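Every protein chain except one is present and positioned as in the full complex.
So, subunit A:
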Amino acid sequence: MVLLQRPHILLLLIDTHQFLQCWIAFGSANEEGQQQEEFSEELLVKPLPDHKLLAHFHFQSSAPPSTSNGCHHHLFPKAISQLVQKFRVKEMELSFTQGRWNYESWGGFDPISSSNAKPPGVELWAVFDVPQHHIDASWKNLTHTLSGLFCASINFLESTATYSTPEWSFPPASGNVRYGTFPCEAVCTENLTPWLRLLPCRDKAGIALLLDRPSLYRGFYHSQRLHLTSTESSSEGIDSGIILEQTLTVVLQPNSERAIEVHASEKHVQPSWSLSSIFGKQVSGRCVLAKSSSVYLLLDWGLVAELKFPNKENGKSAANGLTSENFWSNPSFELSVNPDRIFLEESSSHSKSLSILYMFQVEKYSESEPFDIGLMWKVPVAWLCQQTPLHASRFFMGSGNERGAIAISLKSTQFTEGFMSANSKDGSCELRVDVFQVVPWYVKVYFHSLRVFVDQQPRAVSDFIEKIHVSPSKDKMSPGVMEVVLKLPCRVNTAALTIEFDKGFLRIDEYPPDANQGFDIPSAIISFPNFHASMVFLEDDSLNRSPLLSKFQHNQMHSVCTILWIIAQCAAKACC
């Protein structure tokens, strides 16, 4: 009764109770923060044989599993964690790409190209942790959410005619994976803006400061990728931990007019470059929220073989002389900044020389003393990058608009010999090739007409195809999916798969507004599961684990993929 007569006291009591509860909850959340959220940023630069430069930005954010509902993030982007919790995404990869990865010049058998050479346009695949009959609804909602988040037309992937369910072609092969790609999607600043907003420092500090939009989009190849994995949650009340990896891979041409110095006498010297000449900006210090911030310069083993390093023959024993002057200043090139550490590749089964990785710590630099790495070439150097075991290409055959054939051709490269000798067992070796191809419903393929040609001779299909999974297309409902495992002899010169198709009839409202440009057929994915594109670098300092280098080491899970793209030019004439 007393309390009722004094409502003020009642209010005060409840007020303090609530306040104490809130304070305790907050305090306990802090106590449980043994695993903190982490963010690291890295940039890897690599000169390419055709006078271009590869720049690979790698940003990694991780959020530990938390017990409270509605967890408190201070580094991890909330949009991503909400997306993962709402749609119960186990693993997801979304990439926006413009340009073609030139496998001949830029190589295909290194960790960067095997995971970052993506089909043009938008590619999305996701694995869900929901019952089988809910996956399609989750996929649809996910595509809409991502389209709003990244300013792209990813929502077009919601229709069943655009996405497919690969059975065993994808590394997380479980049947819960959905794969969709939209090849004619433009990629521009509006896709990069929200992608950068997911980083704690945006593009205002740290390595992301280098991302000058005109320089990026002037490149020959540009791919921004977002990969997230959520770790298993052991119990119901615990939100799973999430690892978000964002990479941006660009291939740029160093502008020779803005280069540091070019020797006038040598015409074919590689253009010298520096970060400020390529991007127009310098790194003025690290992102203060980043646990580690470093820049790497990778010299491929092919390049190292051509350069004249004095201690080259010693190999492993040169570890003692790693910090010696020889490794960054020698007759062939000169670095403008001394590296902080030098890593040598541990061992390479398929080559005699080893790659060298120079590491530069960005922590030492600040706004008054910005970081700018530059490489000046003194002599012309020509080298080759490691190629994929077989070089793949895809093209159309036939003429006219009614029918034709799709052909996938595989050719051996000069590196194939080296692969095969390393891989032979019991004298007879086989090269396993996985092919995953999706065609839209209006390219009606006839799977019975699948033919295999080995060394230009038609052969029986059952001789070389070990496993095949086919999902025929339904008009306007689902695309045609083909997954093939080929076993080719190791000494194969060329191999080809052909399959015939008829063009389906499209109503007038099913043509896009710019039908004169033709139709883009999604890329096929060719992978070599037996080969591992990994680079292991000596790391004596276990505290200094870099996410980028660990990705290099653990690339054994991902096979080398050769990704192709083709515009159906013959289909273009069929319209209007």
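The rule is short, and it goes like this: a contact is a pair of C-beta atoms (placed from the backbone, for glycine too) under 8 Å apart; a residue touches a chain by one contact, two chains touch by 3 or more; residues count from 1.
The criterion applied here is as follows: contacts and distances are computed from a predicted model.
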*asked:* Can you work out the missing subunit's protein name as recorded in UniProt? Choose among "Beta-adaptin-like protein", "DNA-directed RNA polymerases I and III subunit RPAC1", "Trafficking protein particle complex subunit 5" or "GPI-anchor transamidase".
replied: "GPI-anchor transamidase"
_Hidden partner chain, touching residue among A:135, A:152, A:248 or A:438_ = A:152
*Kindly state which of the options A:85, A:141 or A:165 is in contact with the chain not pictured.*
A:141
_Option from A:37, A:91, A:185 or A:345 whose C-beta touches the chain left out_ = A:185
*Which subunit A residues would touch the chain omitted from the figure, given the whole complex?*
1, 4-5, 7-8, 11, 14-15, 18-19, 22, 98, 140-141, 144-145, 147-149, 151-153, 155-156, 158, 185-190, 193-194, 203, 213-214, 216-218, 512-514
